[in-house]
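Only a single protein chain was left out; the remaining protein chains are all shown in position.
Let's turn to subunit A:
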Amino acid sequence: MGRPVTSGAGNHPNQLLLILQITRALREGQISSTELCQRCLSLIRETKIFNAYITVTEQLAVKQAAEADKRLKRGKPLGPLDGIPVAVKDNFSTANIETTCASKILKGYIPPFNATVVQKLLDQGAVLMGKTNLDEFAMGSGNTDSIFGPVRNPWGYSRQFREKHLQSHDKEDSDWVISGGSSGGSAAAVASLTCFAALGSDTGGSTRNPAAHCGIVGFKCSYGLISRHGLIPLVNSMDVPGILTRCVDDASTVLGVLAGHDPKDSTTRQEPFEPFELPDEIDIRNLSIGIPKEYHAPGLSSEIVENWTKAADLFENAGARVLEVSLPHTPYSIVCYHVLCTAEVASNMARFDGLEYGHRSKAESSTETLYAATRHEGFNSVVRGRILAGNYFLLKQNYERYFVKAQQVRRLIANDFVKVFGSGVDVLLTPTTLSDALSYLDFIKEDNRTRCTQEDIVTQSANIAGLPAVTVPTALSQRGLPLSLQFIGRALHDKQLLTVAKWFEQQPPTLVGNNELSQPHLQ
């Protein structure tokens, strides 16, 4: 179970390596950053069908890798990520590199600055492979609503999936599997081994959902640990830059590089952040693992229930205290999220008017006409729908009835967590998604809002309460696709959360998985 699941193409030597291992190999000269970068670039070309990248920054990557090699040769690497290929979701501002949010309205937009997290990656010598695909403005849960087209799940092209799938109906590409979203490009990029870590954003589960569907680790830290400066905002009070990696240790390494107070983001916490390493030998005895009963939501697949149950058994057999707990307002959490999200979207999207940057309509009869026409042409129907709903909830006559009401329910949800953690529970064990990834044709049978309601149902409450949460792959489903479980921790106890997740990751797959997990090969 929980071991780093990877799906990749070919037999590249870098495909089984984790950041810590590759860092060692780089420092010992067993491989050069340039070599690594070239392998990743050729993998990006081979896996183009996944549509994981919007922009591949090949020239920049080659240049950065060469510089990293010089530093490594001198024995003076900048940090743990020096020479390591990474990718960044295309809603983080990157100086001199087009940043689109997968929307027509930002076509051709070249930010004049780097997001703080991007700058930190570059300052550490990380090699930027490119900008990854997403649902337009990160509004979605399937990565099916991008102006650049949907992202395909690498696992849908794995031998494990194809062998099972082609028996039932012998279709080629008509019915491929979604990557999950909104950070589907980042998840597919890591899962297809084109980079070692990727940045996503997580407002309601947008990092954890695609990580779960693509069989990798997806981590959303406590709100305020990582700067949002330069992340084009969706919901300011819930957005957290997300980390997608092949294993929990790597997520912790990347957190160490990114976390900390940023004078340019007043919502980052000012306490100094000490980067940490997770222990290899972990004792989970005396640890309290809570099972929130409301997280068995309607529609949860039997395979996930089985994995969840086995995982709970695993913790108990290893000596942890496993408790059933109640978070009674869970059924209303997704509703609260829906209102707060659309309200903040209505406000945040007001900046896109065509005057200062991005797409500008040709309708020039008046300023308001220009704004309306630009926004009509620039936003997809999902974004427009959320803007209109948010404006409705914020109307003077509706403000108390919907917006303030949702803020009150937000406190009740946050209080549910406070009570559970106050009762001595250390970490909650829950599902991440209701099922394995749907095929594209099945997914688009419902509209974006309905899908987000289903897909984010057990992830968004961690955003509402600002808690750290991480998803870890557990096993392959009957269909041959990854299944994952989520851990939710106490605010600012990110290390404890990741330590528990790492312990889970270390357990042999036979204890939880009902399938033998092996290296998937792309066909």
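To be clear about the criterion, contacts are C-beta pairs under 8 Å (C-beta built on N, C-alpha and C of every residue); 3 or more make two chains touch, one makes a residue touch a chain; residues count from 1.
Everything below uses one rule, namely that contacts and distances are computed from a predicted model.
UniProt lists the omitted chain of the complex under the protein name "Glutamyl-tRNA(Gln) amidotransferase subunit C, mitochondrial" (options: "Glutamyl-tRNA(Gln) amidotransferase subunit C, mitochondrial", "Proteasome subunit alpha type-3", "Succinate dehydrogenase cytochrome b subunit" or "Coatomer subunit gamma").
In the complete assembly, the contact with the undisplayed chain comes from A:420, out of A:212, A:420, A:438 or A:488.
Contact with the chain not shown here comes from a single listed residue; of A:125, A:185, A:224 or A:242, that residue is A:224. Within the whole complex, the absent chain has one touching residue among A:71, A:164 or A:493, and that is A:493.
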